[in-house]
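Just passing along the structure, written as structure tokens.
With one protein chain removed, the remaining protein chains of the complex are shown where they sit.
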Amino acid sequence: MAIAEATIVPLGTGSTSISKYVADIHRFLQEEKRIKYQLTPMGTIFEGDLDVILEVIRKLHEIPFASGAQRVSTMIKIDDRRDKEASMEQKVNSVETILKRRDV
Amino acid sequence: MAIAEATIVPLGTGSTSISKYVADIHRFLQEEKRIKYQLTPMGTIFEGDLDVILEVIRKLHEIPFASGAQRVSTMIKIDDRRDKEASMEQKVNSVETILKRRDV
Amino acid sequence: MAIAEATIVPLGTGSTSISKYVADIHRFLQEEKRIKYQLTPMGTIFEGDLDVILEVIRKLHEIPFASGAQRVSTMIKIDDRRDKEASMEQKVNSVETILKRRDV
Partner (left out) sequence: MAIAEATIVPLGTGSTSISKYVADIHRFLQEEKRIKYQLTPMGTIFEGDLDVILEVIRKLHEIPFASGAQRVSTMIKIDDRRDKEASMEQKVNSVETILKRRDV
């Protein structure tokens, strides 16, 4: 299980808004049941088997091209930990737990 | 107003866990009142004046060094839009609005 | 043909130096003949078929684990342009050509 983040941005489309492309990507993700994902203001975060995550991001990268974009810039950040089970929720929780403990 | 994401990671610390360092960073952010921020499983997202955001991230980058790290890898992604007011909330909302509209 | 950059960093190894891991990765790349690559001070840049590039980076991501790392942070940046043939060399050349032209 790995956690990864992807940002997929079309270049040269003539519009500063990219929310239409992000919505296309999330429409696709709603059908894809194999990985958990979470939309953030700066991208989409995934949790699951790394090979499945990369296979899905590879497909997402094609979506802006299918909508007419001629150049797509995709950034992928992988956090892969093998010494313990990691999840999106656990990563945030472990930070918040430390913050709360120190408050006492 | 810009939106930015930062991931600040110490290298060579001898521990695979970095949540202690992230908690130090968020402790600092709780005192810093000038920018909005949001913890995600892959980093921290900021909203505010770009100069203030960069000034704050510059200080956050020093925090792992202060805790003994000898090498820090920091990634900053800036999304700066000048044609309309952008916010973390609005970016997510505009994607979700498109998804809902298409569902009808 | 796409251009991509990858930075593959082990976390928690107890050593601030990562050149040994980067050398392992480049040893692997010397045997892999399907894509062009270039070492930079901040990562490795690839040129070739995007599916092959991602397949190779997926293998490179395993290399620090094989050397004992328990957590690996990998960053991939893809620049994929479909309106014209792009190459690492051409991207740098087109900037330098503009700079020279303006000098006249």
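Chains here go by letter, A, B and C, matching the order in which they are written, and residues are numbered from 1 within each.
The criterion applied here is as follows: contacts are C-beta pairs under 8 Å (C-beta built on N, C-alpha and C of every residue); 3 or more make two chains touch, one makes a residue touch a chain.
All figures in this text were calculated on a predicted structure; none of them were measured in a lab.
Engineer: What is the set of chain A residues that contact the non-displayed chain in the whole complex?
Structural biologist: 9, 11-18, 70-71, 73, 75
Engineer: Spell out, residue by residue, where the missing chain touches chain C.
Structural biologist: Against the missing chain, chain C presents residues 3-5, 7, 16-17, 19-20, 22-23, 26-27, 30, 38-43, 45, 47, 75, 77, 79, 81, 83-84, 88-89, 91-92, 94-96, 98-99, 102.
Engineer: Which parts of chain B face the unshown chain closely enough to count as touching?
Structural biologist: 50-51, 54, 58, 61, 65, 70-83
Rule of thumb we're sticking to: only the chains that are shown with their structure count from here on.
Engineer: Graph of touching chains, which shape: line, ring, star, complete, other?
Structural biologist: complete
Engineer: Please identify the chain lying most centrally, where each chain is represented by the average of its Cα atoms.
Structural biologist: Chain nearest the centroid of all protein C-alpha atoms: A.
Engineer: Which whole number of Å gives the spacing of the CA centres of chain B and chain C?
Structural biologist: 25
Engineer: At what distance in angstrom does the C-alpha mean of chain C lie from that of chain A?
Structural biologist: 21
Engineer: In whole angstrom, what separates the CA-based centres of chain A and chain B?
Structural biologist: 16
Engineer: What are the residues of chain C that contact at least two other chains?
Structural biologist: 70-71, 73, 75 - these are the residues of chain C that touch more than one other chain.
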